[in-house]
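Missing here: one protein chain of the complex. Every other protein chain is in place.
After this line comes subunit A, so read on.
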Amino acid sequence: AAMIRFILIQNRAGKTRLAKWYMHFEDEEKQKLIEEVHATVTVRDAKHTNFVEFRNYKIIYRRYAGLYFCICVDIGDNNLMYLEAIHNFVEVLNEYFHNVCELDLVFNFYKVYTVVDEMFLAGEIRETSQTKVLRQLMMLSTLE
């Protein structure tokens, strides 16, 4: 297998802004994972690589302002590609919310889930074209 296990957006304090799981975990496990990821990722600074081994997976992460975007993938996955995927996702968020900031993600968390579902599904990358995703999201918001 070479799939995404989960996607997490956390702030520096450890508050979860988005958690999307692509495999089954119990609730307590999920909490533990969130805490572990937070502990692992926040101690690293600019002189570390963006990849860190985590249990028997690995985490590709990138920090944007006060938020850590983490994708947990299998060991055999292409690190550099998922780094691109994170950046792609963040750029879409930026367009969608017009210069996104953390508060946008907080107050519109359910919309962020929609964005995630447009771009990732079943543990794989689904749509990579930013224009297409944004067009779709605009359509959806008119139905609100």
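To be clear about the criterion, a residue touches a chain if its C-beta (ideal position, glycine included) is under 8 Å from a C-beta of that chain, and two chains touch if they have at least 3 such contacts; residues count from 1.
Here, contacts and distances are computed from a predicted model.
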Undisplayed chain, where the name is taken from the UniProt record, one of "Cytochrome c oxidase subunit 4", "aldehyde dehydrogenase (NAD(+))", "Ubiquitin-like-conjugating enzyme ATG10" or "AP-1 complex subunit gamma": "AP-1 complex subunit gamma"
Chain not shown, touching residues in subunit A: 1-2, 15-20, 22, 24, 27, 31, 34, 47-52, 78-81, 83-85, 88, 97-98, 104, 106-111, 113-114, 117, 121-132, 136, 139-141, 143-144
